[in-house]
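Below: one structure in structure tokens.
One protein chain omitted, others in place.
Entry: chain A
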């Protein structure tokens, strides 16, 4: 594909993600940090995010399965998840975490379970989107980014078009 086209596609997709609320400005910041000295920064951060989140979600599931739910621990986990998602710009995940924390304060186990479901859902969604945008675990699918780079173009930043 043409670099321009690729770039435009990338931008449109990112735009879409922004518009749909999956990502927010923080993600642009991350993209800014990626340069020659740090070419895989975004990928590294996102991967770390995935790892972290999956671990946390696991822990949350286990914690909520207990007889006596330890709300403090749950709050700690959710806080972590909130922090991670906020650092990366995963807006919807972050918002859901905020709501989760409120429910946790109320010590409502039912509510917590529901929130957990929601968080999981959001996480999966954003994971898919991010994977599509960046490198994909499955080797045979190339991300748009890879394609652009392969075609010799630069990853366009959203800011340039403001």
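Note that contacts are C-beta pairs under 8 Å (C-beta built on N, C-alpha and C of every residue); 3 or more make two chains touch, one makes a residue touch a chain; residues count from 1.
The rule is short, and it goes like this: contacts and distances are computed from a predicted model.
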(request) One chain of this complex is missing from the view, so tell me which of "Ethylene receptor", "Iron transport multicopper oxidase", "Response regulatory domain-containing protein" or "Protein phosphatase" is its UniProt name. (result) "Ethylene receptor"
(message) Please identify which residue in A:17, A:63, A:88 or A:126 touches the non-displayed chain.
(response) A:88
(message) Using the document's definition of touch, tell me which of A:33, A:62 or A:124 contacts the absent chain.
(response) A:33
(request) Quickly run down the residues of chain A that touch the omitted chain. (result) 19, 24-26, 28-30, 32-33, 35, 37-38, 41, 44-45, 48-49, 52, 72, 75-76, 79-80, 82-89, 162
